[in-house]
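Here the complex is missing a single protein chain, while all its other protein chains stay put.
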Amino acid sequence: MHAFLDGIGYNGWILPVLLLFPLLGALVLVADARRFSTGTAVEAMGRSRSIALWVCLAEALLSLGLWWSVDVSSAAWQAAVTLPWIPQWGVRFAVGLDGIALMLVLLTTCLMPLAVLGSWTSIRERTHSFYALLLVLTTGMLGVFMALDLVLFYVMWEVMLIPMYLIIGIWGGQRRLYASVKFFLYTMVGSLLMLVAIIWIGMVVRRVTGAPDFSYDTALQLARLGPIPGAFWAFLAFALAFAVKVPMWPFHTWLPDAHVEAPTAGSVILAAIMLKMGTFGFVRFAVPLFPEIAMAPAVRSVFLALAVIGIVYGALVALVQPDFKKLVAYSSVSHLGFVMLGIFAMTVEAMQGALMVTISHGISTGALFLLIGMIYERRHTRLLADYGGLASVMPLFAVALTIVALSSIGVPGTNGFVGEFLVLIGSFPTQPWYAVVAATSVIIAAAYLLWAVQRILYNPLTNPENQALRGRDLNWRELGLLAPLLLAIVWLGVYPKPVLQKTEAAASRLVQQVESARMSQQRAQTGGGAR
Amino acid sequence: MLAESLALSAVLFTIGVVGVLTRRNAIILFMCVELMLNAVNLSFVALSTLYGATGQVFVIFVMTVAAAEAAVGLAIIIAIFRHRQTVHLDDINLLKG
Partner (left out) sequence: MHTDLSASGHPLSDTVAALAWLILLLPLLGFVANGLLSLTAAAHPGPADPSADHGHGDASHGHAHTIGHAADHDDAHHAGRHPAAKWVSLIGPGVLAVAFGFALVTFLAMRGAGEAIHAPYVLTLFDWIPTGALQIPVALQLDQLSMVMVLIITGIGTLIHLFSVGYMQDDPGYPRYFAYLNLFVFFMLLLVLGASYPLMFIGWEGVGLCSYLLIGFWFSEEANANAGKKAFIVNRIGDFGFLVAMFLLFANLGSLSYTGVAAGAAGLEMGGALVTTICLFLFLGATGKSAQIPLYVWLPDAMAGPTPVSALIHAATMVTAGVYMIARSATLFSLAPAAQLTVAVVGALTAVFAATIGLKQWDIKKVLAYSTVSQLGYMFVGVGVGAYTAGVFHLMTHAFFKALLFLGSGSVIYAMHQAYHATHAHADAQDMRNMGGLRRYMPITSSLMWIATLAIAGIPPFSGFFSKDEILAAVFARTHHSTLAEATWLGIPGSVVLYGVYALGLAAALMTAVYMTRMMLYTFHGPNRTGPAEQGHLREAPWIMTGPLVVLGVLSAVGGFLNLPALFGGGMSEILHHWLEPVVGEGTLRVTLGEAAHLSHATEYALIGTAVAIAVIGIAVAWTRLKPAALVPVSESPAEQGLARTLLNKWYVDEAYDRVVVQPTLGVSRTVLWKGLDTGIIDGLFVNGAGFLARGLGWLGSQLQTGRVGTYAWVLVLGAVAVLAGFSFR
């Protein structure tokens, strides 16, 4: 495999191709929409969705080579490509991967075909535009994970915002306008501040080196020299942008609305990938660029506290949601709290756990939203009270929902456990109280999900509309799209080693770097105090 | 001579301003605007004795623009009148926020 990939120069072109390919697909869809404007809506749906599916499958297939071609142990950026973009400002088109970004890129490319399949029959209007936007979104998300230039990162960050805004706003539910505007503004507030911080970093770089340069590596080298002037505010700007995206408590209220109103594919992508951009931002930018600030006791404890509040609060609020999608949205707040706890605990185990939660939350919550979409298509309701007894009429659906719920609860043997366990056991040595409080969510998580599962699958089958679901169990398309997710849930729960190995080097490098910055800061402070 | 010309210009301008501020008929308003333009023209011409011919060139410009403006403006007013049967400004508030 390695030899083959080297032979075709895979690493030299793959990342730009991965970014361009979905855009091309989107263009094809747009062109096809013009050509096809005379056909019926059903015909248009058939064409557009299969084009999108093939593009996403090809994209996933293309990206799989990265699993082998990326040398995760290397400290250098893998598959890196740098092209000039705006030389006067020192802005480049620079992309590259490390172990962490690799996993997120693969998560994205592998989930997109499933997102398309999940929209297969539920999106019936303006299908060409829908799938084109989905493909543009893919480029934006991949770009965020790959970008090695601050400006490119910012551009990609905004690129993915617009398609998602449109997807929610056009194909969403009843209150879609409210939800999409809220989503857009919330994210925008954070990201504009981030832009200011990025420009500020560029200015500082120019002052130090004499040449404008927005590349990530330069910023990182600058950070090694100690905090830049205004580092606190710059960190805060980055952190706010990412905290909104994660979303950390109390910046989370856009999420339930966006999830509830978004179409299935939107919810899946939102939960599985977009939220991860926030945590990825912390891991890649906010923390390593400002290690002294992020690890300053006051700042750190604020973030730890917010993370733990998010964990418990999200779980408690999920407990009382009547709407299944909202319940899952709040459970996301809780799960993402674990990621933040892991990041700010700053031990290798906790960081690895955070990355593991990142991936497994993508899989489990993605699957949950797909499952919700499946019964929503049949029953047109998301209210738990409208269901009951489905296990006896839709046994396959029941099996799938049970497994996914167990994974989300974090039952050992599923992927959910590995990440949460690593986060907790990794953060306990340095942050025992936060870890213990966070661990209480294992109880609440069981309560809210099992209660929801009971209200959907169990209890008497009294509602005639539910009785009518007999014989309308999951079809082959739905089984096929759930199967890889269910497999991943069990595989990552039983044998997470391959994934852990992919991210281990990057995680421990980050921890080392942050810790050494913190140590030198402490030395400087104690030295200063002695004088 | 210069002082008198500037004084006349100021008086004309003020009359124009007051007219614009106080009258509500679009045509009269329009005439007041023309009055203000011509007041400015007067001061341009008067001051050209001191600063050379540039002011006089500007007057030509202003008159051209004023002619164009008058044409467009009157056309608009006529359009409004056709639409609303009035040129009273208090009734025309499409710009209201």
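Going by the order they are written in, the chains are A and B; count residues from 1 in each one.
Keep in mind that, in the parts below, a residue touches a chain if its C-beta (ideal position, glycine included) is under 8 Å from a C-beta of that chain, and two chains touch if they have at least 3 such contacts.
What you see is a predicted model, and the numbers here were worked out from it, not measured in a lab.
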item	value
Omitted-chain contact residue, chosen from A:206, A:472 or A:509	A:472
Of A:80, A:204, A:220 or A:411, the one touching the omitted chain in the full complex	A:411
Full-complex contact with the absent chain, from A:11, A:48, A:347 or A:408	A:347
Chain not shown: contacting residue from A:50, A:73, A:253 or A:301	A:253
Absent-chain interface as seen on chain A, which is shown	121-122, 182, 185-186, 250, 252-254, 313, 316-317, 319-321, 347-349, 352, 374, 377-378, 380, 389, 391-393, 395-396, 399, 406, 411-413, 417-418, 421-422, 424-426, 428-429, 432, 435-436, 439-440, 442-443, 446-447, 450-451, 454, 457-461, 467-479, 494-497, 500-501, 504, 508
On chain B, residues whose C-beta touches the chain left out of the figure	17, 20-21, 24, 29, 89-90, 92-97
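We take it that only the chains that are shown with their structure count from here on.
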item	value
Between chain B and chain A, distance of the C-alpha-averaged centres to the nearest whole Å	62
